[in-house]
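Apart from one protein chain that is not included, each protein chain of the complex appears where it belongs.
Naming follows writing order (A, B and C), and every chain is counted from residue 1.
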Amino acid sequence: MTLSPKPSTTLPDTGIYERRESAVRTYSRSLPRQFNRAEHVWIHDDNGGRYLDFLSGCSSLNYGHNHPILKQALLDYIAADGITHGLDMHTDAKARFLEAFEELILQPRGLDYRVMFTGPTGTNAVEAAIKLARKVTGREMVVAFTNGFHGMTLGALACTGNTGKRGGAGVPLSHVAHEPYDGYFDGDVDTVQVLDQRLSDPSSGLDAPAAILLETVQGEGGLNAASPEWLRAISEVARKHGALLIVDDIQAGCGRTGSFFSFEGMGFTPDIVTLAKSISGYGLPLALTLFRPELDVWSPGEHNGTFRGNNHAFVTAAAALRHFWANQDFEADIARRGGLLEARLDRIAARHGLTTRGRGMMRGIDVGSGAAASAITQACFDKGLIIETSGAHDEIVKVLAPLVIDDELLSAGLDILEGAVRAELGSTLEIAA
Amino acid sequence: MTLSPKPSTTLPDTGIYERRESAVRTYSRSLPRQFNRAEHVWIHDDNGGRYLDFLSGCSSLNYGHNHPILKQALLDYIAADGITHGLDMHTDAKARFLEAFEELILQPRGLDYRVMFTGPTGTNAVEAAIKLARKVTGREMVVAFTNGFHGMTLGALACTGNTGKRGGAGVPLSHVAHEPYDGYFDGDVDTVQVLDQRLSDPSSGLDAPAAILLETVQGEGGLNAASPEWLRAISEVARKHGALLIVDDIQAGCGRTGSFFSFEGMGFTPDIVTLAKSISGYGLPLALTLFRPELDVWSPGEHNGTFRGNNHAFVTAAAALRHFWANQDFEADIARRGGLLEARLDRIAARHGLTTRGRGMMRGIDVGSGAAASAITQACFDKGLIIETSGAHDEIVKVLAPLVIDDELLSAGLDILEGAVRAELGSTLEIAA
Amino acid sequence: MTLSPKPSTTLPDTGIYERRESAVRTYSRSLPRQFNRAEHVWIHDDNGGRYLDFLSGCSSLNYGHNHPILKQALLDYIAADGITHGLDMHTDAKARFLEAFEELILQPRGLDYRVMFTGPTGTNAVEAAIKLARKVTGREMVVAFTNGFHGMTLGALACTGNTGKRGGAGVPLSHVAHEPYDGYFDGDVDTVQVLDQRLSDPSSGLDAPAAILLETVQGEGGLNAASPEWLRAISEVARKHGALLIVDDIQAGCGRTGSFFSFEGMGFTPDIVTLAKSISGYGLPLALTLFRPELDVWSPGEHNGTFRGNNHAFVTAAAALRHFWANQDFEADIARRGGLLEARLDRIAARHGLTTRGRGMMRGIDVGSGAAASAITQACFDKGLIIETSGAHDEIVKVLAPLVIDDELLSAGLDILEGAVRAELGSTLEIAA
Partner (left out) sequence: MTLSPKPSTTLPDTGIYERRESAVRTYSRSLPRQFNRAEHVWIHDDNGGRYLDFLSGCSSLNYGHNHPILKQALLDYIAADGITHGLDMHTDAKARFLEAFEELILQPRGLDYRVMFTGPTGTNAVEAAIKLARKVTGREMVVAFTNGFHGMTLGALACTGNTGKRGGAGVPLSHVAHEPYDGYFDGDVDTVQVLDQRLSDPSSGLDAPAAILLETVQGEGGLNAASPEWLRAISEVARKHGALLIVDDIQAGCGRTGSFFSFEGMGFTPDIVTLAKSISGYGLPLALTLFRPELDVWSPGEHNGTFRGNNHAFVTAAAALRHFWANQDFEADIARRGGLLEARLDRIAARHGLTTRGRGMMRGIDVGSGAAASAITQACFDKGLIIETSGAHDEIVKVLAPLVIDDELLSAGLDILEGAVRAELGSTLEIAA
């Protein structure tokens, strides 16, 4: 683990993309290389460049790239002609996944969820969750939160706060009210009380909701981490008003915040949970919607999808659960490493009069503007560190390093980040001082 | 290829599914086995059963299960630690896919489409298509058709005709008008004229549409195949009224109807095309939205998704294109085989006074009721043939055999089907006769 | 009754309108006079002009302007300080109206409707009707028809077919499907069958409707008169599919088509009926929604409105009912006069190869284009006849003479119309001949 980043300076030939790929592509603009190989925390380009990955597929690669144990399980499965595409038929791979999920995730946590295999995208899991909540309650409105991000299909997009994303809908986004998230008004306003008052008031104009949908840490919305007290209180508001509580754990789940689910140990249990991103463990498409058994009122096939039985993902997901979640070592690792990350980011932030955000291994620094953040991430990339931004104005530089990163490499990456922050913001503060 | 089906009679232990999987599962109910292995046209269960697959993952496995060439390409890629999850970064695997798609699919057909990698589900590709059409035209209404099926997320579901699926939305489905498909009124009504009149009439109540969205053969809606004349006329209606024509080729594309795109050779070119299901060739999740370059008005990231860079699928997709679409042999094969299928189905139908539906290797028999169809497919399964139904009342027994099936096995499967139809319907007709 | 029209040629000073009235005004553009007095079939302008009124306030003045008996009743009521504004309190005037309506309208026709006094506009009555249908059925979709016109507020506007009106909404108009009206496809298509098939088909994309909403003669949409057979069949389709049948009788009711309700004697009874326009008899704002008693599930005040107790209108409405509807003489008059109108219009139409539309005293001629119709109505106005157009393209010249017009004046007005048609269309036909 003494490797250091080695960015390449040669730009690849991108003719095929210019000719054929839609202008909607985005990361290829800020990371202008053609990548061809990856392992652990490293991603390699065509010209021999090597990059330390602090993006991790937006938290889809919590166990790093191509983890050898998962890789071997997948190679074996493919070699043996295991079922690849199974619609929603029973398959060995699915059974193995469900057994591992039951044994290692649900039972130890005292959770009794049913598992719904939706189409293998997070947005599909969210659509299924809100459909189910509407069906169960007979209500239509969903309460989501400022800065929430839940996906790009029409139902999930209506729950998403970002104006740019919403504008892509081309039709008005309905049946969702966005309420202020924890800390939205700089702590001056009790946002639980605000929501409770509006739901209690028969003249507030806020219709009785089918569900309250939230992320415990808002991944795209700026790494805002709700406090346990706020989350617990919102869960009580949901129960009080007959709404189901949906935790969208697509980005914050699968260990990112320190525990498998981001809401563990907080004294409440969501009615519905969505998972995607790192659930397959290998970056393969997989998405789940979990819910209390009493809520399982679906008719067969009422929500379906061609790729809901992506068995390759079941295989790697089961392998990941057995490797990382059979005991508490991994959680202890994340806790310790998250502590290191926190300490380093706090120090960097303090030096520049900035603030940090987030929880566990899902943290960032608010550098004040999207322009500054962009300059910093660009400078990092030039040093071989892949790191991206988040927030309403893209003003948060976010660290989503693989959870399996060793401390030395985490430090090495943070050194690069620290240097880039200093280069961008240093002079400003010195003038101010 | 002298193998014959060998169904197993032992039912598997389904405890884990009963305990943990949502009641939304459906195929596992009509195909009550646990499958563990598949190759070519065969799918195997835990108890040594062997089934001939006339479902093909709802047309997601046009090249059969685990095709050896695609499999080897995938194994090699994984073994070499190729990029698995790439967001929308440039990767070798994506470039190879785009090059093959340009060289083998687009250029020979004189098509100049941009490729958008949406979230890897068909419904996501449809959502992207209608978003784009709305953005380009500044209009909100989409015209879809009776019996159309386009997906389960809110935007695509609004375009889907099926009442049961629609009912799952829990909110009213808006901004879409369903107009009668070709032949909807038994040929008595010119449905092109009906649509044109309504769009031409400033008092019809049908708002000017952003897009007209259709399948050339309605896969879920009953294998209704529109005539080339109808499709061409609808394409003219779209142009006349300033609407974009979207062909949803998710089920009918990738060779299912005989050519790569289902609309080839018909004298019109859609503005937007969606592909999914068999585009990866191996059953891996992948979905594309194609459109004319002038329509590529997306802002970067305006529609995104975590798994839009499923590189495993790029690898198998490129391999499939190079293996099957480098010359016209495969198309010739499908044409011949589709002819065999048509002849056999027509004969079966004629014997029982039934009608057939469909085109190419996407055909079925209308057996008059969902109950009859269910009895027939159940009887087939008991003989080792996996076959499913389609249509508003599930009254169509549909044959979606792998396109690569050899004639002998196709015949063997159709023999089973013929027997099952006779067993179910024979006596009725004899009474009638 | 030997008076003839005497149009004035002096244009009024319209400064105050230019300065202060919104550009939304419309009739003042085609009828550029300032009117100050009216009686019977005559309307007078500031400069001594006298106009024969074949517009009748768009059928709001079926009994002519300022009918002396109604006028005296109103003068007496006002002089005696009768209640003017009564919210929905019980008042003598309301009781007298309800008694007359029960005794003279409902009971003789065997109708057992409850009367809801909505806000005094037709659009409000329609909004109440569809709200109630949605509440009773728990469904959201309403089926309306091509060329239907039901009002300008958002709920009613969604039911209106006219593109120009719809475009004013500024938001998409939802929860309504427009189906083809009787004869929409020139008789080639059985539009009842079309609707029934779509509602019977679980895959048509047409959700189960709360209501089917129609006009028996489409006043604004071109004087299309549905046949009794079609209306009866649609009423059966509604019952079959659990939808309420709403007849919007705002323009066609109150005697316009020959009977009090436009649907009398056709063998079906609507579940809900809306009335407005001529129900007050004097042109005063009043609107009613009638429904079967079993449908009266409103909570008190669930739909309200400040002016729902317009007692002046109750007074004139009761007087009108007692004067015109106490026996069948008036209906006989309308029938005879409608026959005269029909014969004259048919003759005019025949001479120019045109067609006529409508029923009773609600008839018009299709002159082929809005331009021709506009030229004709303008020419009529120049001769002292106020007459307007209707239809998707404003191509129908419509005669909405007061029902009380004597035959001589009706003929005099039709003479003017005939001359104007000949002046506009005559040469064209002669060239053709």
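One rule holds for everything that comes next: a contact is a pair of C-beta atoms (placed from the backbone, for glycine too) under 8 Å apart; a residue touches a chain by one contact, two chains touch by 3 or more.
Since we're looking at a predicted model, the values are computed, not measured.
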Options C:54, C:101 or C:325, residue touching the unrepresented chain: C:101
Given C:65, C:337 or C:383, the one touching the chain that is not displayed: C:65
From A:20, A:114, A:131 or A:175, residue that would touch the chain that is not displayed: A:175
Interface with the undisplayed chain - residues on chain B: 171-172
Missing-chain contacts mapped onto chain A: 140-141, 144-148, 160-164, 166, 172-178, 180, 184-185, 188-190, 193-194, 197-198, 201-208, 221-222, 391-393
Residues of chain C in contact with the chain not shown: 12, 14, 16-17, 19-29, 31-39, 43, 46, 55, 57-58, 60-61, 65-66, 71, 74-75, 78-95, 98-99, 101-102, 106, 113-117, 119-124, 127-128, 130-131, 133-135, 140, 151-156, 158, 164-165, 167-171, 174-175, 210, 250, 276-277, 282-285, 289, 291, 296-307, 310, 312
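We adopt the following convention: only the chains that are shown with their structure count from here on.
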Between chain C and chain A, distance of the C-alpha-averaged centres to the nearest whole Å: 59
Mean-CA-position distance for chain C and chain B (Å): 50
For chain A, residues contacting two or more additional chains: 171
